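Only one protein chain is missing; all other protein chains are in place.
To keep things simple, chains are lettered A and B as they appear, and every chain counts its residues starting from 1.
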Amino acid sequence: MFDWLRHSVSAWWPEPLRLLLFLVGILSFVGLNAAYLVWVERKGAARFQRRPGPTEVGWAGLLQPIADAAKLLSKQLIVPAGVDTTLFRVAPLLMMSPALMSLVVIPWSPGLAARNINVGLLMIFAFGSINVMAIMLGGWSSRNKYSIISAARIVSQNVAYEIPMLLVVVTMIMVTGTMNLNEIVLQQAGAFWHWNIFRVWVNPLMPVTFVIFFTCMLAETNRAPFDMAEAESELVAGAYTEYSGMGFGVFFMAEYANILLGCSLATALFLGGWQSPIGVLPGMFWFLVKLYFLVFSVVWIRWTFPRTQFYGLLNLSWKILIPASLVTLILTSAMMKLFPA
Amino acid sequence: MSASDLQPKADLPPPATSVAAPAPRPAAPTQPLPAAAPPPPNPLAHLPFAFQGVDYAARGYHCEVTIAPDQIIAVAESLDKEGLALDTITGVDWIAEGQMEVVYDYFHPARALRVVVRTRLPRDNPEVASIHRVFPGANWHERETHDFFGIRFLGHPNLTPFLLPEDADYHTHEAIPPHGVPSEMFTLNLGPQHPATHGVLRVKLRMDGEYILHAEPVCGYIHRMQEKMGENRTYAQFLPNTSRIDYLSAMTYTHAFVGAVERALKLQVPPRAEYIRVLTSELNRISSHLVWWGAFLLDLGGFTPLLYAFDDREKILDLLEGVTGSRLTYSYYRIGGLCNDVDDAFIKGTRQFVAQMRPRLKMYRSLVTDNIIFRKRLIGIGPISREMCRKYGATGPVIRGSGVPYDVRRVEPYSVYPEFDFEVPVFGEGDSLARYLVRMEEMAQSLRIIEQALDKLPAGPVMVEKVPRVIKLPAGDYCYAVEAARGRFAVRIVSDNKEIPYRVKLRTPSLSNLSLFEEASAGMLLPDALALMGSLDLVIPDIDR
Partner (left out) sequence: METQEDSLQGLRDCSPYVKFAKLDELLALGRANSLWPLTFGLACCAIEMMAAGASRFDLSRFGAEVFRPSPRQADVMIVAGTINKKMAMAVKTLYDQMPEPKWVIAMGNCAISGGPFVFPGQYAVVEGVDKLFPVDVYIPGCPPRPEALIEGLLKLEEKLTGKRRWPIVKPE
C-alpha cells in the first residue's frame, strides 16, 4: 500500500508536496509516539511493579496521554523572575528539533525515506550534539542551583558517551562502506543472518558493538540507569525543575523522540531496518516491530536497574566502553585488510 | 574558674563503696517495699565521684550521681575513659524549688550499664559547661535542651535554635572554614521538601563542585511537642502520642512507654500479653524495615523494589489491622497488658505470612543485594567507626554495622526476649552496605522470633487483673528502653505523684544517628552522602518529636 502511495505521489505531484506529506507524517508519527510511549512506559512500569497502571481514562487507559496533553496545554506557563528568558523559552524547542530533523533520513520502508542523503549518518550525529546544548541551556538559564548541577552533569555525561558511540558508528561505516542509511539497509537483505549484527566475519565482535551502541544510546538520551541528570531523588527534577506546563511537556516529548531516533538508528544499522527476518515480505511492518522491541527494552531497563554513581558512569565510558570500541575498530580494520571481501 | 581545669573537690565524701544504700525514695503508694532487699551493686565505685547503685528493675538504670555543675566535664571525661557512650541530655524544670535540673544519660555499648548524671542549676541563671569536646554527640542534645529550657551551655559552638524556628530571638552565626573559601564553593539547601530526605529535614550543604565541605542538618520542621504533651495528658491519654513519634515502628514505642509505667507501678504483665507484644513488635519491625528498604532503593534510583516491599507490608498490615483496628498508628498496648486478645485468624495468617516471606527475602537478596550496580554504590561509602558511634550515641543498625553487637534486647533484656533464640546480626565494615545487610538479616531473625512466639504462645489473660483506675506513679524518675527498628528508644518519666507526668523525656534513635552526619559526610560526593543518610534510616518526626 505504501508502494502505491509512493508511486502515485512521485508520478503525479511535485516534490514540495511530497516533502510536505513527509513533514506531516513525521510530525504526527513523533507526536503520537511521544504521547503513547508515555502510556507504554506507565503501563510497563505498572506491570513490572505488579499493579494495573492507568485503567480508568478510556479503555485500558488509552486516553491517558490525551488527558495529559490537555492538562499540560492549559497550564499556566511560568517564566521565573531572573531567568534568561530567551534561552529559557528556546531550550525545549532546541531539544525537540534535532530529533525531528534526524528522522528525515531514516528509511521506513523500501523507498520511503523523506530524503535519501548520502551522508545520512553524519547528519544524524551532527544534529544529535545539539541535544546536549539544549539541556545545558535549559539548566543554566533556570537560575536554580539544582538545574546548574544537573546541566554540568549532563554535559560531562554526554561528551563521555558520544565518543564510544561515534567510534562504533565509524566501525559500522567501515563495515558497510557507506553513510547512506538506505544503502546500509539494502545490504542486509535476505534472512536474519544477513543482518549486520551477525556479520561476524568482518567484525568478530559485532554483538559487542551492538551492546556498546545501545548503552551509549541510553546514556545520550539520559535514560535510566544513566539518568543522573534528572536524578529525581537527588536533584529534584534536574534541569527541568523550573519548567511548567507545555515547556515541561515538550522536554518530555523530546526525550521520547530521542529514544525513537536512537532505536530507529539501531534498527537500521544493526537489525536490518525494514528487512524481514524470514526473507519474504519486507516492509514497514518489520521496521516497526524491531523498533518497538528495542523501545520496550529501553523501558524495561529503566524500571529494573538502580542508578550508578556519577563517577561510576563516567568510568564506564572512559575506562570500559572507549577501549572496547577502539578494540572493535582496530579488529575490524585488521580483518578487512587481511580478508578483503 | 574556667571549665577546663576542674579537679574533683577535695572535700568530697569518700568514694561510695559497694554497700552504699540506694538514694532514699518516698514510699510507693500501692505496693509494700520488698523486705530486706540487698542493696544494688555500684559498678562505678572506683571513680572519684559519689556514684550510687540503683535497682535496675525498679528504675531502669544502674547507677546515678548528683554533682555540682562545674564537675560536669570531669565526670564526662572519666565516663568517656570507661568507654561509655552518650545517650541523651535533657532538662527538668523544678519550678517549685526554683531550680533547673540537667540530666545526662550514658550507656555502655558492650555491657548492661546505664548511668545517670544530674546537676542542679539556679532557675534565674541556668548555666553549665558544654561537654561537646568530650562527646560531640552532645551538640544537638544541648541545643534542644537550650530550646526548651533556656539553659545556657558555656563553650557550645553553635547554641542556636534546633527544633524551634530560627527567628526565636537568636541569630545563627555560621562557622567559616578557617583556611579560606575554595573557589567553587556554593551553598545548596536540601529540603525541607526534598524527595531524598524522607520527611521534612533541611540540610545546609556547603559544596565545592560536587563535594560536600560541610553539611549541617536543620531540624524542627515537624516538631510536634510530644514531650510537652506528656505534661498535659494523663498516662493513658498519652498512648496515642507514642505511636506517632516514629510511626513506622509504632508498636515498639508504645511498648517503651507502657513498660516505663508498668515498671514504676510494679505491674506483672501476664505472659500471654508479653508474648503477643513481642510478636506484634517483631511484625512491626519487619514492616518498618521493608519501608526503609524500598525508600533506600528509591534514593539509589531503583524504582521497583519499593512496590514489592509495600506488597509484603500490606500483608503485615492486614494481620495487624485485624487485631488492632489500625494500619499505621496502633494503640494496641495498654498499661498492664493489651487492649484485646488475638484470634485464630491472626495466628493462622501470621504463620502463612512467615512461610511466604522467607522466599521473598531470598528473592530480594538475589535481585537487589547481589546486584553489581547496587553494591558498587554502597561498598565503602560512608564509613562510620565504632568510636564515632560511641561519641555520638548512635545505636541500632548503625552501631551494629560498625562491628559493635549492641542490641537492647540482649544487653538490657526486657519483656520476654530472653526466652527467644535469635541472633543479633553484626557486620564490621562500617560502610553503608554493612548497615544494609544488618537490616536485611534482622528481618530474617524477626521471622524466627515470630515463629517461636507462635509456637510458645501461652494461654491466659491479656491484661493484669487489677490496674488502678487512676494511674499515679510514685514520685521519682523511671526509664524503660526498647530496641526499636531504628535503634534504642528510651522513655524517662519524671513523676511527682500526680495523674499527669511531671516530665516525659523521649530518647529517640534517629536524633543520635543523624547527629553524626555532619562529621561523617565531610568531603563526600553528594550522591554518596545521600546514600549514607539513607542507610542511617531516619524518620524525621523521630528526631523532632
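Worth a mention:
Convention: contacts are C-beta pairs under 8 Å (C-beta built on N, C-alpha and C of every residue); 3 or more make two chains touch, one makes a residue touch a chain.
Because the structure is predicted, anything quoted here is derived from the model rather than measured.
Here the missing chain is touched by one residue of B:Met225, B:Cys339, B:Leu361 or B:Val424, and it is B:Met225.
Which of A:Phe88, A:Tyr243, A:Tyr256 or A:Trp286 touches the hidden chain is settled by the complete complex: it is A:Tyr243.
Across B:Gln52, B:Gln71, B:Thr88 or B:Asn241, the residue that sits in touch with the chain not pictured is B:Asn241. Contact with the undisplayed chain is limited, among B:Gly137, B:Gly199, B:Gly349 or B:Gly487, to B:Gly199. If you put the hidden chain back, the residue from A:Pro54, A:Pro92, A:Pro225 or A:Pro282 that touches it is A:Pro54.
Within the entire complex, the positions of subunit B that touch the omitted partner chain are 164-166, 192-195, 199-200, 220-225, 228-229, 232-233, 240-241, 244, 247-248, 291, 306-307, 310-311, 313-314, 327-329, 540-541. Residues touching the missing chain, restricted to subunit A, are 42, 46, 49-57, 61, 63-64, 66-71, 74-78, 232-233, 236-237, 240-245, 248 (touch as defined at the top).
Note that in this section only the chains that are shown with their structure count from here on.
Contact residues on subunit A toward subunit B in their complex (touch as defined above): 45, 48-51, 145-146, 149, 224-225, 227, 231-234, 236, 303-312. Chain contact summary for the complex, subunit B toward subunit A: residues 186, 188, 194-196, 210, 297-304, 307-308, 311, 371, 373-374, 376-377, 525-528, 530.
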